[in-house]
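Working notes for the structure below.
Removed from the display is one protein chain of the complex; every other protein chain stays in position.
Labels for the chains are A and B, by order of writing; each one numbers its residues from 1.
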Amino acid sequence: MNKILVSPSPHLHTKTSTKSLMRDVVIALLPAVVVSVLFYGWSELLVLGVSVASCMLLEFLITKYMLKKPCTLGDWSAVVTGVLLALNLPATTPWWVVFIGAVVAVGVAKLTFGGLGQNVFNPAIAGRVFLLISFPTYMTDWTKPAGFISNAAVDAYTGATPLGLVGEGGVEAIKGLDYLDMLFWNIGGSAGELSAIALLLGFAYLLVRRVIRPYITLSIWGTVAVFSGIFWLINPEVYTDPAFNLLTGGLLLGSIFMATDYVTSPMSNMGGVIFGVGIGLLTMLIRYFGAYPEGVSFAILIMNSVVPLINKWCHAKKYGR
Amino acid sequence: MMKTFSIGGIHPCDSKISKDCRIEVLPVPSKVFISVAQHLGAPATPVVKVGDQVKVGQVIAEPAGFISAYVHSSVSGTVKSIGPRKDLAGNNMTHIEIDVEGDEWVEGADLTDTLVTAIPEDNKEILDRIKMCGVVGLGGATFPAHVKLCPPPGKKADCLILNGAECEPYLTSDYRIMLERSKEIVVGAAIMKQVLGGCPAVIGIEENKPEAIKAMTAAVSELQATAKGYDGISVMTLRKKYPQGGEKQLIDAVMGRQVKSMGLPIDVGAVVQNVATSLAVYEAVQKNIPLVTNVMTITGDCLPMEKQHNYKFRIGMPLSYIAEYAGGVPEEAVKIISGGPMMGKAIANLDATTVKGSSSLLYLTAEQTVRGVESACIRCGKCAEACPMGLEPFLLNKYARNNMMDELEENAVQDCIECGCCLYSCPANIPLLDIIRLAKGDVIRIIRGRGQK
Partner (left out) sequence: MTTTIIWTIAILTILGVVLAVVLYFVAEKFKVEEDPRIDEVEKVLPGANCGGCGQAGCRAFAQFCVESSPNLDKCFCPVGGNEGMQKVAAVLGVEVAAKEPQVAVVRCNGSCENRPRTNEYGGYQSCRVKAALYSGDTGCSFGCLGCGDCVAACQFGAISMDPATGLPVVDEEKCTACGACVKACPKNVIEIRNKGRRNMRVFVSCINKDKGAVARKACKAACIGCGKCAKACPFEAITVENNLAYIDFTKCKLCKKCVAECPTGAIHAVNFPVVKPKPEAAPAPKPAEAPVAETKPKEE
């Protein structure tokens, strides 16, 4: 026998690692990726490819040559950021815009803060919001490129997102929209917003694998439903109804995959609920009263900056106290 | 709905490989080394001289303080030397070396198998016997049993909890005694219950040990039917979750009460004793046999089934002797642990000897036990989710690395029970407990220092 190993207890360790958690997130995103590729075809594949590849490349180059730290490419976090960023962009986004988004996401939002675990803002959201402000024309170009399969409902509304339609034409513009259709394939919008079912499938997977806790996501949904429900009941002619608000825009994508990002969300369950309620409120305020038709990204970004404060005030229930 | 503790907890694979191995008796080696520090508190003072003849069960060291315990010879023979010897952590500790000659017990020890169910009436006499027989808690902390059984004035026990949870993976010694010595354990429980003023006694066993639950339930009902003084003893099935066997967790699970920070179980009316301690109490009170033996598990995934054992050992046996007798240390083992894999101690020195609280020789392979490379905290909160005390290890880790003592105290680092759930569940392999354990010691020292002012 060789020299025996001595270390403090515990002597067993869970099989879950940062890498396996991140990989699970990628797996959970797969349904949404598959649906978006099927509908948007080659152009979506290009966006995905450019996004993931540039996120990984940037992570590698910056950690190795600029920060001179051990390379963190192996933890899959760059892949997650890449996929999420791609799903947050329209399929028609030119490759160089995607690349700039990746630079902002990985280079600015993530690594300037010290890399995984240190960033204040969700990298993918930061990238998306930067692009939304800098390249509004590309970011709201909802012309549908040729996909691998076609669907009448999708094709019919080409040219604008449902929320965009409401913004321009009021509630009238979306009369006749079939919610069942929206559950399966949404109309126009960022690649990842296409299918609610695909995203919910990913949510179920994350919960089953215990990657995330449901508090943040559910409290966002609850707040959005309650808030829009109240307004809708007051005046259904002006305000959209709860189901519409839950199913459209990046709400599902944002609430399941981006608001629940470990690093940029509160640690405690109570904090998670506060965080979720804040996102829900801000989203609905922007949707109803703001200049932008869509508010999830902004809401998450704003609430990200409040997380340290929430963490300071919300602690877990301690034994015997 | 099965009961369990309310905060945190983890579910490691229970790996009770050796659960079907009957308890075997280890032969006595030619020489034993008995440590004088086999209990929590001050090491005992040797009362024998080199050259003295001793019998099995004879006192060889006396308690050196209120929280201390008698140490008895586990063999008969001649005291060869008294001096420093390395314990399993490699630190020097006074050991009494005895050359074995024959196996002659002290007078009065009842070595027969007959079950004695009649409990002595005088509580003072019972406590005296428990103390004189050197009984200590065998659940891990080795706290002198008689101290725990005398609640301080003004405090009253509402419930005696017998800990049969054995929530540590791999360990099966408590399970085996619950199967093989069930009645003796129940008698021990009845004795302790009587000493505590007749409060109810609950034997808590985790759901993954159905045979033990059956055996203990049968023993309780049989004794209740045939003898007096056994009312109010019951068996409670607990949901499997680590660290169920932690004192504070078990009180929460069984009684639904929580001990205050820095408080004692008796503050909420609870007294917790391990089932093995109960057996030792039985032997001490009913049979007059001091605590010189205990049961330990020899196990590990890398051991073939025929080399898995549950042994009744005598204190002072070198671990290397036991390992050799059990078939040698397996090739694949990189770490040998005394105790469970979550809270046990890694053995640095296999020549160290068994003590009263020894519970296993556990062989772990490199794949199982070597820690991964530490990476950045991703703030997943899994440590906080796992912590059974509701602490936030990620935060304590941060404060401890920056020596922020006030913040550590505010965030209750002193409540840490060192169960290892945080380090077990950390996906980034951050040595949370290593760091928190030190900080806890520092903070407790500060708090105590403040109390003395």
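One rule holds in what follows: a residue touches a chain if its C-beta (ideal position, glycine included) is under 8 Å from a C-beta of that chain, and two chains touch if they have at least 3 such contacts.
Please read all numbers here as calculations on a predicted model, not as lab measurements.
In the complete assembly, the contact with the undisplayed chain comes from A:8, out of A:8, A:31 or A:229. Within the complete assembly, B:438 is the residue of B:2, B:25 or B:438 that touches the hidden chain. Across the entire complex, the residue among B:30, B:53 or B:91 in touch with the chain not shown is B:91.
By the touch rule set out above, chain B reaches the unshown chain at residues 84, 86, 89-92, 335, 346, 348, 369-371, 431, 434-435, 437-438, 441. Within the entire complex, the positions of chain A that touch the omitted partner chain are 3-8.
Quick note on the criterion: only the chains that are shown with their structure count from here on.
Chain centres here are Cα means. That of chain A falls 49 Å from that of chain B.
On chain A, the positions that touch chain B within their shared complex are 1-2, 4-14, 16-18, 20-21, 72, 75, 77, 115-118, 213, 262-263, 267-268, 315-321. Residue ranges of chain B in contact with chain A, taken from their complex: 7, 10, 12, 169, 248, 252, 258-261, 263, 329, 331, 333-337, 341-348, 350, 364, 366, 368-372, 375-382, 384-385, 387-392, 394, 411-412, 415, 418-421, 423-429, 431, 433-434, 437.
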